[in-house]
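Omission of a single protein chain aside, the complex is shown with its protein chains in their original locations.
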Amino acid sequence: MKSGKWKGLLLKVNLHYLVLAVLILVLVLGMSIKSKYFLTLANFDVLVNNYIMEAIMALGMTMVIISGGIDLSIAGILPFTAIIFAKMMTSGMNIPLAMIISLLVAMGIGFINNELRSKLNLYPMVVTLSTSLILKSINLVLTGGTVIAKFPASFKKIGMFKPLGITLSCWIYIILAVLFLYFSKNNKRFIQVFFVGGNAEAAKLSGMNTEAVYRFVYVMSAFLAGLAGILSTTVYNSASFSFGQGVELRVITAVAIGGTSMTQGGIGSIAGTMLGTLFLAIVYNAFVMSGMSTYYENVVTGGMLIVAILLSEGIRKIKLKQTQETLK
Amino acid sequence: MSLLEVRKINKSFGSNKVLTDVSISFEAGEIHSIVGENGAGKSTLMKIIGGIHSCDSGEILVDGHPVQIHSPIDAFKHGIGIVHQELSIAGNMTVAQNVFVNREPTNKWGFINWTELYEKTNAEFEKIGVKIDPKVPAGSLSVGMQQIVEIVKILSQNVKILIMDEPTSALSDKEVDHLFQLLKKLKAKGTLIIFISHKLKEITYLSDRVSVLRDGRFIGTLDRENMQIPKIINMMVGRNIDQLYPEKGKKGDQKEVFRLEHGSGKGKFTDVSFRLYAGEITGMFGLVGSGRTELAYSIFGADRLDQGTMYLNGEKYEAKSPIKAIEMGIGYLSEDRKNLGLFLDMSVKDNTVVTILQKLCNKLSFLNDQQAADQTKGYIGELQIHPEDCLLSKVKNLSGGNQQKVLLAKWLVSQPKLLIVDEPTRGVDVGAKSMIHFMLRKLADQGMAILMISSELPEIIGLSDKVIVMHEGRCKGVLENVDLTEEEIMTCAFREEEDVI
Partner (left out) sequence: MKDQKKLITVNGRVITLTLIIIVIFIAMSIIKGELFYARSNIQAIFSNLSYDLLLACGMTFVLILGGIDLSVGSILAFVGVIVTLLLQKGMAVPLAILIGLSSSIVLGAINGGLVAKFNIAPFIATLGTMSILRGICYVLTSGYFIANLPVAYTKIARGSMAGIPNKILISLTIMAVLAVLSTRIRGFKQMYYVGGNAQAAFLSGIPVVKTTLLGYVISGLMAGIAAILMTSTLGMGQAGFGLSFETKAIAAAVIGGANMHGGEGSFLGTALGVILVALVNNVFIMFNGSPNWSVGISGIILLLAAAVDIIRVKSQTRSEARK
């Protein structure tokens, strides 16, 4: 009887969030015991800003993966947008105009991604891998392998702008995250993404324009990558082809840790992704604090990607079993 | 004037004629069941009315006006909705979101008005007198409740014609009861319900009228007074045997090849026992959902038995995997040729020898291609696979009948002692069908034990020595085929639980 009650409770609480929250707590506790600098404001600043671009892009990636696709092209879009924005700005263009144009270009790339995917009937993985590679080459050619700096003084102020001691990127993330949290539950277009990912045929039969839904997620993901590109220029006061290297992997890993299913569409949440990003950021920070080489980052990210998928599929199976048992 | 009428509907898939001049009229406020054997054309007819297929010729009239229905959306415009056999519920979305998928009440910015959504959902459920919390995820409901959600989703679109395709196959008795109460309520409100089911008891209990289809033709409609199960069965199967079957085998020494004792699995079949003998074709009759394919999977090691024991050649046998089963001399010809049987993009030769790759190898596991070709050529000749020079042709370029022969050849090369054939002549033309029948008999005469699963009664009667009758996961009887009639088999399938000895 008691175990039945337990199972009922477990069903109500999202097991995945619970596991993640406990892990985060353990990490924070462990680190604060180990290092007195961990819980300082300065370290918090480092922790947050190291993964803020990934956090922004993970929001869009979550929707792409829920729709049943993937977007590897963000690793090309981020530096590309940063570069064209920097080029336009250094050639004297009005800053807001340059931003708008850069973001529109980024969205255009997302649009092209989706067109290639749907018109040529290609796997999203193949399309976005290709566009990513093409953009990376373009980035090299545009910059000649050098860093674009010497931004106007008025621009540098943007990077300094820190209301309440929180960086601009962080503010933007907070706003975006709140919007995504709310939209993903309440906005018709966002909700359609879940239906399309869950069962595209059934969604079509309910009269949904599935193509518009796919276009929406790829353009959205590209837009956020573009935004991250522009924000990167404010952080580093420069633009380089080397921005965003391996970022797609970190973003996908954050989404996977957050419990969004990589094997079947329609399952996932923005809240989970936010927790996943936080977890990844803390782990990375812990590594840096422990004085370990940053080279470990790749190892840890890849390892966590695989472990996260194995775990979340495992949790899903347990839940399915429980649901079936309680129904019996 | 009828609410819905179909006139002279014809439909073919390729060379396969599925519906011939079918005309039926349906009235408002009735529950009208459609029955027929598998392949009689029920589902196709419903899909034409629902806009999933379009007919080759014929008319659909709603309220006496001819209408054009080319998509499910067109069908909804004319007030026609289908509840499909497979549920299209999104499990992690709420009940309300599922009911109003893509029709959520929103403001002009596309934000959902939750209060209105829940109110509307509650109102829809109230209409049919069911209480379901619209805020819970649909996946947390039982299958029966999910089905009701699906029905409400259809009804909420102002449907006056509700088509239900095998709605009770996944439901418990209690849930079925609930569903029937609901259907009767809808009927009282003037909705036309078209009901498809294999369960004749349900049909006679529920329907106001029953229309029978057989071989794609309309046979007749019975009203309540004339609705007796034997009569329906008679209409479903009463056909002239227009096909020649091979002579039955001689009774041999009854050497037992396989025995299953009290086998149960996956909730799909329960406590099934039977024996198979060398030199015999044992027919297994059962309609879709009777648990026959799941049973075959368990014997073949593609699934596990939950309970029960199997014996092969008198020794205890555990079905661990298809690899093991093939080693032990069992073959399984699957019912789904395209998805589970053949490698469509590979050659006839490759398809044929797949089961004997190991035997074709030398110690260094080099394949003997010559031997593979020779073996395949042998079967191309014996089974008269056309064209004769198809050794290297891709299987997808062959006709359905020839594909089925390749599938059979694939199992014959492995020379099994027990061959399970699942719907061996599905979607196959008459010539190939007869050819396959004679081949099966010949194999039995050579000493093979054959278990032939089929939902085609003439085939079962024409070919089997014994008939195992399955219905809803239970073995309803094993009949000796001595002048067995279709009625006898059907009656056995539908007989009450208490009658089973």
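Each chain carries a letter (A and B) given by its place in the written order, and its residues are counted from 1.
Rule of thumb we're sticking to: contacts are C-beta pairs under 8 Å (C-beta built on N, C-alpha and C of every residue); 3 or more make two chains touch, one makes a residue touch a chain.
These figures come from a predicted structure and were not determined experimentally.
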item	value
Selected from B:M164, B:A319, B:L342 or B:V469 as touching the chain missing from the view	B:L342
Given A:M125, A:I175 or A:L320, the one touching the chain that is not displayed	A:M125
Candidates B:L141, B:I326, B:L383 or B:I468 - the one touching the absent chain	B:I326
In chain A, positions touching the absent partner	70, 116, 120-123, 125-127, 129-138, 140-141, 144-145, 246, 249, 252, 256, 262-263, 293, 295-303, 305-306, 309-310, 313
Missing-chain contacts mapped onto chain B	300, 302, 322-323, 325-327, 332, 334, 339-346, 350, 354-355, 357-358, 360-361, 365-367, 369, 387, 389-394, 396-397, 410
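Following the convention adopted for this analysis, only the chains that are shown with their structure count from here on.
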item	value
Whole-Å gap between the CA centroids of chain A and chain B	45
Chain B contact footprint on chain A (complex, rising order)	11, 186-189, 191-192, 194-195, 198-199, 201-203, 205-208, 266-267, 323, 327
Touch list for chain B against partner chain A, complex	72-73, 88, 90-93, 97, 101-104, 106, 109-112, 114, 139-140, 142
